[in-house]
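What you see is the complex with one protein chain gone and the rest in place.
Letters A, B, C and D mark the chains as written, and numbering starts fresh at 1 in each.
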Amino acid sequence: MTNFASVASNLGTVTKGALNGALHPLRSVRMAGRLVHRSGRKPGAPPGSLVHSGPQKVEKVRLRLFEYDADRLQERTLEDVSEAFAIRDNPPVGWVNVDGLHDTDILGQIRDSFGIHLLVMEDVLTLGQRAKMEEYEGYLFFVLPMLTFDEDTLTVHAEQLSLVLGPSWVLTFQERFGDVLEPVRERLRNGHGRIRQRGSDYLAYALIDAVVDRYFGILEKLGDVAEDLEEAVMEDPAPEVLHRINHLKKELLLLRRSIWPLREALSAFARTESELVAEGTQIFVRDVYDHAIQVIDTVETLRDLTGGMTDLYLSSVGQRTNEVMKVLTIMASIFIPLTFMAGIYGMNFDVMPELHVPWAYPVLWLVMLAVAGAMVWYFRKKKWF
Amino acid sequence: MTNFASVASNLGTVTKGALNGALHPLRSVRMAGRLVHRSGRKPGAPPGSLVHSGPQKVEKVRLRLFEYDADRLQERTLEDVSEAFAIRDNPPVGWVNVDGLHDTDILGQIRDSFGIHLLVMEDVLTLGQRAKMEEYEGYLFFVLPMLTFDEDTLTVHAEQLSLVLGPSWVLTFQERFGDVLEPVRERLRNGHGRIRQRGSDYLAYALIDAVVDRYFGILEKLGDVAEDLEEAVMEDPAPEVLHRINHLKKELLLLRRSIWPLREALSAFARTESELVAEGTQIFVRDVYDHAIQVIDTVETLRDLTGGMTDLYLSSVGQRTNEVMKVLTIMASIFIPLTFMAGIYGMNFDVMPELHVPWAYPVLWLVMLAVAGAMVWYFRKKKWF
Amino acid sequence: MTNFASVASNLGTVTKGALNGALHPLRSVRMAGRLVHRSGRKPGAPPGSLVHSGPQKVEKVRLRLFEYDADRLQERTLEDVSEAFAIRDNPPVGWVNVDGLHDTDILGQIRDSFGIHLLVMEDVLTLGQRAKMEEYEGYLFFVLPMLTFDEDTLTVHAEQLSLVLGPSWVLTFQERFGDVLEPVRERLRNGHGRIRQRGSDYLAYALIDAVVDRYFGILEKLGDVAEDLEEAVMEDPAPEVLHRINHLKKELLLLRRSIWPLREALSAFARTESELVAEGTQIFVRDVYDHAIQVIDTVETLRDLTGGMTDLYLSSVGQRTNEVMKVLTIMASIFIPLTFMAGIYGMNFDVMPELHVPWAYPVLWLVMLAVAGAMVWYFRKKKWF
Amino acid sequence: MTNFASVASNLGTVTKGALNGALHPLRSVRMAGRLVHRSGRKPGAPPGSLVHSGPQKVEKVRLRLFEYDADRLQERTLEDVSEAFAIRDNPPVGWVNVDGLHDTDILGQIRDSFGIHLLVMEDVLTLGQRAKMEEYEGYLFFVLPMLTFDEDTLTVHAEQLSLVLGPSWVLTFQERFGDVLEPVRERLRNGHGRIRQRGSDYLAYALIDAVVDRYFGILEKLGDVAEDLEEAVMEDPAPEVLHRINHLKKELLLLRRSIWPLREALSAFARTESELVAEGTQIFVRDVYDHAIQVIDTVETLRDLTGGMTDLYLSSVGQRTNEVMKVLTIMASIFIPLTFMAGIYGMNFDVMPELHVPWAYPVLWLVMLAVAGAMVWYFRKKKWF
Partner (left out) sequence: MTNFASVASNLGTVTKGALNGALHPLRSVRMAGRLVHRSGRKPGAPPGSLVHSGPQKVEKVRLRLFEYDADRLQERTLEDVSEAFAIRDNPPVGWVNVDGLHDTDILGQIRDSFGIHLLVMEDVLTLGQRAKMEEYEGYLFFVLPMLTFDEDTLTVHAEQLSLVLGPSWVLTFQERFGDVLEPVRERLRNGHGRIRQRGSDYLAYALIDAVVDRYFGILEKLGDVAEDLEEAVMEDPAPEVLHRINHLKKELLLLRRSIWPLREALSAFARTESELVAEGTQIFVRDVYDHAIQVIDTVETLRDLTGGMTDLYLSSVGQRTNEVMKVLTIMASIFIPLTFMAGIYGMNFDVMPELHVPWAYPVLWLVMLAVAGAMVWYFRKKKWF
């Protein structure tokens, strides 16, 4: 998770508050942290410097190693980073997962040992990057947004997964422990499926697939939020609803920004001519590319839906103003002429013959009722009520 | 039909209700089911697992076989899936149609017998996918949205047709029985037209053509709905009309999302260099591609039309508010000064000379009429009524 | 003209009515007929079947033949379709024009005699198609929208011109008699210009050029309509004006949809490497392509202009509401305090010393005038009148 | 200048009038003339006919000749068109400038003598065309919009410059005398700069550069207009301001339409492989291409700015309506209850004990002040004033 974590969780609580009618706490909502990401490097530092700029998310870096072929699987947590270097030369497949990025010393050792380019390791540390795939001599480098949805705050959080795919090894880097990759670990342990028979390229595919698969669940939840809002707009267009629409729009904006570049990255992966990726694996990559397209499609559709809601809201408010106006106009139009008539006979002129006619008072009542009736008839004709 | 069937039929009834003036049932409208589709595989399952996630739509899987050449036609319902395998090696053309996807065992046997890739069969089970064509070694794979229109609920339902085109055989998979492909079966039985003389590629074309042909009828109906709404907006811009516009917009949004990818899929089919497709057939494919373009064109035009309706509605409401305001202003402006005058001569000052002038009362009436007349003249000049 | 002719002419009358203030007839406006075109073929019929689905526009199919070279010209109306077949082998140039599409027997004979593909002849019968150019073995096939403008109804009607260009012959098909191609016939008869010296490709160019040339006149008229509307919006934003804007928008939408595909069709014609088109002719085709681009450009500009009108209209209405509000507020704000003052001295308390002061009444008048004056001054300062 | 000149100058005066508050003259604003351009050819005339359709802008066609090399320069006005033909064979560089297009005889002679295609000369006469570059055998043909800004009417006028670039000569055609190309003539006369050392391609570049350079001045002026309007919108959103915004939008729309195709034309010029253009010249053409891109960029930015103004205007009007409403509501809410109280004690019931309490009258005043005070306090709290 990037360094806007604390901000984002504020946002969560606050938005929730807004749903319950409290408005002021929204003051503290901040999304700039999620919007603008500086490069990890300190301004002025030479490129490739390893600097961890965000808050430290885990107490201690955890290194987990999986080494397997079709027949055996070894899984252990490493005490020292140097134990990881063996997978470089140890076929068939080794995977080292690094949770925690604050110990730049460890990262430096991995970089040097696996012969990874300076800029690649800088990118690993630079959180909030666009998804991409880059081909280097001897390895491929992926950056992927790993999304989670905070149901309390209706907020999408993005964590960066960096993945380096070598001939017989995969390295993954994330800022803290997470369960997105757990299904892949489970499949490795169970040994069923193709995963244990295949190489590191298939492992990389499986990890990316697990990341993309997560998006569907998030989209389902955002779809539910969108539908709740649509009902709310139709039934009770309170200002809070508008704020929630606005919140959803922002979440979708950030979500779209996260996953749009994925298209290009996965397309590059599917079309790569690198020797690292077997042809049989590319059919699978094409499949996860299709999933990504579908996710993008759905986000666009959700955005279209949400965009229409503001119009709905505005027209609901306009409709209500119109209704209020009608009530006012009906009341005023009926009573203003009557009050005028009453005013007439409240005058104190010496000579006002009507005042002395005995049946004038009841007649005036009849006239008044007739006027009021005519008004009511007119408004009925206009279908005002 | 995908697993949002029950939801969608709720939507239908409810929307219908909305048309009759009842608003509250709209609460239960849900489109998320139609919007977000998970991949068929359970999260965490290895790719290629055959899992049927949606509700079971038919009691028993039905397998129907057509085997034909120019001279003879054999049509029968298969008891056992193994009877279908013969078409693989039995020229000229065999077509197996599978209605019902819940029996993953049958699908697994078909997959293994026809040598179909794991991911293809997973796609067959993953409902709600984007239209696509994929070339595999020895066969082509199509996913197509098969649309039906529920006239009661004014809702478009999408069912997925999966089609595998081999050298002398075609496999089609759908979730339940449907009549979209019936015209092709009829032409096969009648034996007229080119269809019996040609190979499996022409059969695949004919099936896709039948699917696309359905769209025109749906567009005609949506066009009618759009025109009804346009009239309603002009004549009586009630809030229900806005909800119906919104409903139509959503249907068009989903429809567009379904058929837009078709363009690419059919274009790929028309341009394929696969040996499976004869050159003579590609002219026909180009024709169905043209139809798809025309469908997309029409959907876009309908969307443009519907988009303009919200503006029309808003301006109608604004116009009405304006009219209400005018009535209020006319009433108030005429009577407020008159009431003031009556109030003046209702005062109880000891010294008010006018009160004692005998003709003061009729003169006041004349003044009042003059003031009212001036107001009326002013509003007439402003063309307020 | 396609089968929406009767509908469209209704539309015309009605719209005209709307301009004169009558609104209700707009009920019967229907554009779906012009929007959604089914393929000509009956649903379920095999592709290539010749079925004429629309109403019959002319009593009898008319076949007109032009045969010419630089020195001689033969023009005659054919009694029997078989007379037309001679042009196939009779250089230099023969042109057969078919007015009326209901006699599918004649079309079938032409198809077979000239060796035209089944789908081409189906397209000739399928009205309302997108403009296109298709290359076939031995001939080129064009579909072009031939537009006319009904000045009474301010409606654009589209008729389909199908054109087949062979080595030494041209076939054209339209639904009924029309004068769009008359200028070309005139030039053929006069023998001036290049047309009689050149081949069938130049004739095809000349026919397409005549069709495209028509568009400019229609755009001029739509431009006039747009300007009239713009004036109307500024001067008197009545609801009818909005309906007319809406009508214009729809016409432009349909027009755009008709001519946009022309771009691609003519671009393909200009770039074709077919032997049927001489290089010298392609310079001319490039010219008509330029015209088409200019037409599209103008339609887009008109759409931009018309799109802005809705905003203008809405802001005019908003402005008027604001003015009405001001009148109301001025009236009410001036008289409500005065009425209150009059009310005070109409009270019947035993002890109200002011009532007995002799100069109280004139003083009250002065106070009232002062209050009214202050109000007027305040509203003047606010520039409300 | 095209044939909408008289129209356009009307527009000018009128718009100016609108700025001074007069609205009605806007009735006569017409832009269709500037929007829709027919091809120069009469409908039905064969392509390539030389017909001058617009009004005659100059009394007599003026032909000006420049012949030069690095050492000498000859500049003269030709009496007869045949004198111009010498430049065809007279290296190094000759430039003939034709002011006035109504004498089609002269144009015909030039066409025949320089071997220019029929359609090129038709294009020279067809005013209001899109900018373009076309390569012909032995020469290049350019159409360029030459813009001037009428400061009185705030209107952009477009004149067409046609330019034919041959191996050692340049022909330019315009409808009337203008000063846009004067800077190039001046540089030729002064002999400083590269222009006299280089060939006809550099001359063509210099002329196009002079045309494009003019655009910057026009953009500066339109930028000023836009800023004036923005201030006006913020300070005093009168309806006239909206009309002026609308006028500016239309000018920008037409401007954009004029210069957008320039991009493609100049890009083709910069990338041409024609022998007519030396490689050294293409660096300069790339430079003028960059300028054109910058012009387009600026027009788009101005359009974005102007587009936002309508929103600003609408929200200003909405804000004002809101303010008017507040004044009305404050006045009414304060005095309506007070008037009611006064009404109560104006009633004539026999038994109304309060009337006889001596201190009732001052107490009522206190109550009234309290009520009014409470109202004022409430509205203050709501920040209504």
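As a working rule, contacts are C-beta pairs under 8 Å (C-beta built on N, C-alpha and C of every residue); 3 or more make two chains touch, one makes a residue touch a chain.
What you see is a predicted model, and the numbers here were worked out from it, not measured in a lab.
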Task: Would you mind spotting which of D:Asp89, D:Asp112 or D:Glu231 touches the chain that isn't drawn?
output: D:Glu231
- request: May I ask which residue of D:Thr104, D:Thr148 or D:Gln294 touches the chain that does not appear here?
  value: D:Gln294
Message: Give me the chain D residues in contact with the hidden chain, please.
response: 182-183, 186-187, 192-195, 206, 209-210, 213, 216-217, 219-220, 223-224, 226-227, 231, 234-235, 283-284, 286-287, 290-291, 293-294, 297-298, 301-302, 304-305, 308, 311-312, 314-316, 318-319, 321-322, 325-326, 328-329, 332-333, 336-337, 339-340, 343-344, 346-352, 383-384
Message: On chain A, where is the contact patch with the chain that was removed from view?
response: 23-24, 26-27, 29-32, 35-39, 43-44, 46-49, 117, 119, 123, 129-130, 132, 134, 136, 236, 239, 242-243, 246, 249-250, 253-254, 257, 310, 313-314, 317-318, 320-321, 324-325, 327-328, 331-332, 335-336, 338-339, 342-343, 345-348, 352, 354-356, 358-361, 364
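Heads up, the rule we're going with is that only the chains that are shown with their structure count from here on.
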Apart from chain B, which chains still form joined groups through touching: A | C, D
Field: Interface numbering overlap (same over half, different under half) for chain A and chain B
entry: different
- prompt: Where the centres are mean C-alpha positions, what is the separation of chain B from chain C, in Å?
  reply: 26
- line: Rounded to the nearest Å, the gap separating the Cα centres of chain A and chain D is 43
- line: By the touch definition above, chain B meets two or more other chains at residues 314, 318, 321, 325, 328, 332, 336, 339, 343, 346-348, 352
- prompt: Which word fits the touch map of the chains here: line, ring, star, complete or other?
  reply: line
Touching pairs - complete list by chain label: A-B, B-C, C-D
